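Take a look at the structure below.
Removed from the display is one protein chain of the complex; every other protein chain stays in position.
Take a look at chain A:
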Amino acid sequence: MSMPFGYASPEQIMRDRAEYARKGIARGRSVVVMQYADGILFVAPNPSKALHKISEIYDRIGFAAVGRYNEFESLRLAGIRYADINGYTYNRSDVTGRGLANLYAQQLGMIFTESIKSLEVEIVVAEVGEEPERDQIYRLTFDGSVFDEQGMAVIGGQAEAVSGRLKERYREGLPLAQALEAALFALTEPGGERPASAQLEVAVLDRNREHRKFLRLTGPRLQRLLDETTRPTPPAEPSPAPAPETPPIGPEGEIDTGSGE
């Protein structure tokens, strides 16, 4: 039997799409989402102050994404609409991370099967609970698969290597500074230099906060926290040459515009 010219089997089409999406995602840097003593911590190397990879969705729900900026931005906005409309229709406590993860899974899955190009994104939806046992972290991939992660999730380019390093340092109920230290250890290649505070996007869902749990850690607050993480680790070591006070002029390497290029 002869196949018509230009025929590609469904298996082949799916494989190609997945391959395409994976390549797009692999270009971006990783993002770490993990539990700590008071909630959930998000850490992303991101030199841009305007194009966020981490965002608030609702009172207890946060969002992190890697890949193409325009694609995950539209997912983020849709998530905010979903959360706000449900919270307004029913009650604020009726908006759940599980519902949001399902919504994203449907949309991602639909685009993966029906469009020529799947979305080149990987996202995390995290919800902080009243107690640590009720925290939830969902990881969603470009094809709409949902993974219910325990304690931590890594998305983006070198996800496997990063999560391997994160597992070495991760403990349950780490205080914030130590959790940040673990995340930075995981995000830094062995022998590599840690990103400066200006190159980092850090946020928490802190269960002890009132009303809205999401809080971005920026400026002096983040710097203090970073100082805490670096100081206690090398206690015996004589202090090396102090780092220059002035921050680097610009980010090293290419600026991640979020376009995935």
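What to note about this one:
Everything below uses one rule, namely that contacts are C-beta pairs under 8 Å (C-beta built on N, C-alpha and C of every residue); 3 or more make two chains touch, one makes a residue touch a chain; residues count from 1.
Here is the rule we use: contacts and distances are computed from a predicted model.
Missing chain, UniProt protein name, picked from "Response regulator", "Proteasome subunit beta", "Multidrug ABC transporter ATP-binding protein" or "Monovalent cation/H+ antiporter subunit D": "Proteasome subunit beta".
Annotation: of A:Met14, A:Ala37, A:Ile80 or A:Val146, A:Ile80 touches the absent chain (contact as defined above). Screening A:Arg17, A:His52, A:Arg68 or A:Arg207 against the full complex identifies A:His52 as the residue touching the chain left out. Across the interface with the omitted chain, chain A contributes residues 50, 52, 55-57, 74-75, 77-78, 80-82, 84-85, 87-89, 103, 106-107, 211-212.
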